[in-house]
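Please read the structure below before turning to the comments.
Here the complex is missing one protein chain, while the rest keep their positions.
Per-chain numbering from 1; labels A and B assigned in written order.
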Amino acid sequence: MTVTVRTGAVLALGDDALVLSHRLGEWAGHAPVLEEEVALANIALDLLGQARVLLSLAGDEDELAYLREERAFRNLQLVEQPNGDFAHTIARQLYFSTYQRLLYAQLAAGDSEFTGLAAKAVKEVAYHQDHAEQWTLRLGDGTDLSHERMRRACEALWRFTGEMFQPVEGVDVDWAGMKATWLETVGDVLRRATLEVPEGPQSGAWTAGAGRQGLHTESFGRMLAEMQHLHRSHPGASW
Amino acid sequence: MTTEDWPLWEVFVRSRRGLSHTHAGSLHAPDAEMALRNARDLYTRRGEGVSIWVVPSAAITASSPDEKDPFFEPAADKPYRHPTFYEIPEGVKHL
Partner (left out) sequence: MATAAAHRTARADDMAEADAARYEAVFDAAVAADERIEPRDWMPDAYRASLIRQMAQHAHSEIIGMQPEANWITRAPSLRRKAILMAKVQDEAGHGLYLYSAAETLGASREDLLDKLHTGRQKYSSIFNYPTLTWADVGAIGWLVDGAAITNQVPLCRCSYGPYARAMVRVCKEESFHQRQGYELLLALSQGTAEQHAMAQDAVDRWWWPSLMMFGPPDDESAHSAQSLAWKIKRHSNDDLRRRFVDICVPQAESLNLTLPDPHLRWNEERGHYDFGPIDWTEFWEVLKGNGPCNEQRLSQRRQAHDEGAWVREAAAAYAAKHNGATGAADGHADVAVGPSAEQAGMSGEA
């Protein structure tokens, strides 16, 4: 398919939600405590709902989700990262939901085709951010073991955070301002969790871009293979 | 309680404005903040509430079964507190 500026923007936001929702869905039956089964599923369902609205702006939601090749996905590399342990999932949630909340707040206040969706989604995302923050505090300032795991997770995912602030054409927000606020917000949560803001670079050294340009990490291909297999095995079938 | 055991909380949900909070059930949480959040996820997944209270189960004092009679019987002999006590002629509406 030819990707216009508009479709590119829709896919960037929609794929983020779709892919993260899928990763969170992998937790079902594996969460550290039953209450968290319910919480993680709530977040996954919110994101899937957002993804469906967004993808439908660009075409048929199922064709887009199930029939695109890996290189056609525009999501951030951050959201496709495997769940890892619970600390990795929470670090990924903290980084992404803080970004998404800032992004959607700006979109909700603006005047674009994203305004309506963003106004509704920003409330959901505020809850996701709160969930991530509460758990970051508890893991960071819990036991020595949890502190160490949370520290490692925050550091491991740090290099995927720079990509969030690469301007997406067609998404009209203040990217630089957003990055500054994000750093401040995440930094504050990490400090309260007795953790430090990781020191390394916020992006890789390669110049070819990353998820937003359709360049993904190895595990993403396997994720898509699993997600798309059944749909692709029955071309044209309805479900 | 082992270190990983979370205490039990009782959850009360106001289903809509104008109604009291009603006991919905209980759940486990490490502290009040998480109890509120867990309660929201568990007991209001389908929009059943507009507000939630959580109370540590251990903080509730209940009347014991032995005291049941003096506690609850006096009300039973004040039937005039209940609308069905009063006979209203047929045809009178809005009462």
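To be clear about the criterion, a contact is a pair of C-beta atoms (placed from the backbone, for glycine too) under 8 Å apart; a residue touches a chain by one contact, two chains touch by 3 or more.
Computed from a prediction, not measured in an experiment: that's the story for all the values here.
Asker: Among A:R6, A:R52 or A:R159, choose the residue that contacts the chain missing from this document, as touch is defined above.
Answerer: A:R52
Asker: Considering the complete complex, identify which of A:G25, A:P82, A:G162 or A:G221 is in touch with the unshown chain.
Answerer: A:G25
Asker: What residue numbers in chain B mark contact with the hidden partner chain?
Answerer: 2-6, 8, 10, 23, 25-28, 30-37, 40, 42, 44-47, 49-54, 57-58, 60-66
Asker: What residues on chain A make contact with the chain left out of this view?
Answerer: These residues touch the chain not displayed: 18, 22, 25-26, 28-38, 41-42, 44-46, 48-49, 51-52, 55, 61-62, 65-66, 85-86, 123-124, 126-127, 137-139, 141-143, 145-146, 149, 226-227, 229-231, 234, 236-239.
By our rule, only the chains that are shown with their structure count from here on.
Asker: How far is the middle of chain A from the middle of chain B, if each middle is the mean of its Cα atoms, in Å?
Answerer: Here the centre of chain B sits 39 Å away from the centre of chain A.
Asker: Tell me, which parts of chain A touch chain B in their complex?
Answerer: Touch list, chain A to chain B: 33, 35, 38-39, 42, 130-131, 134, 138.
Asker: Can you list the chain B residues touching chain A in their complex?
Answerer: Touching chain A: residues 6, 27-30, 33-34, 37-38, 41-42, 45 of chain B.
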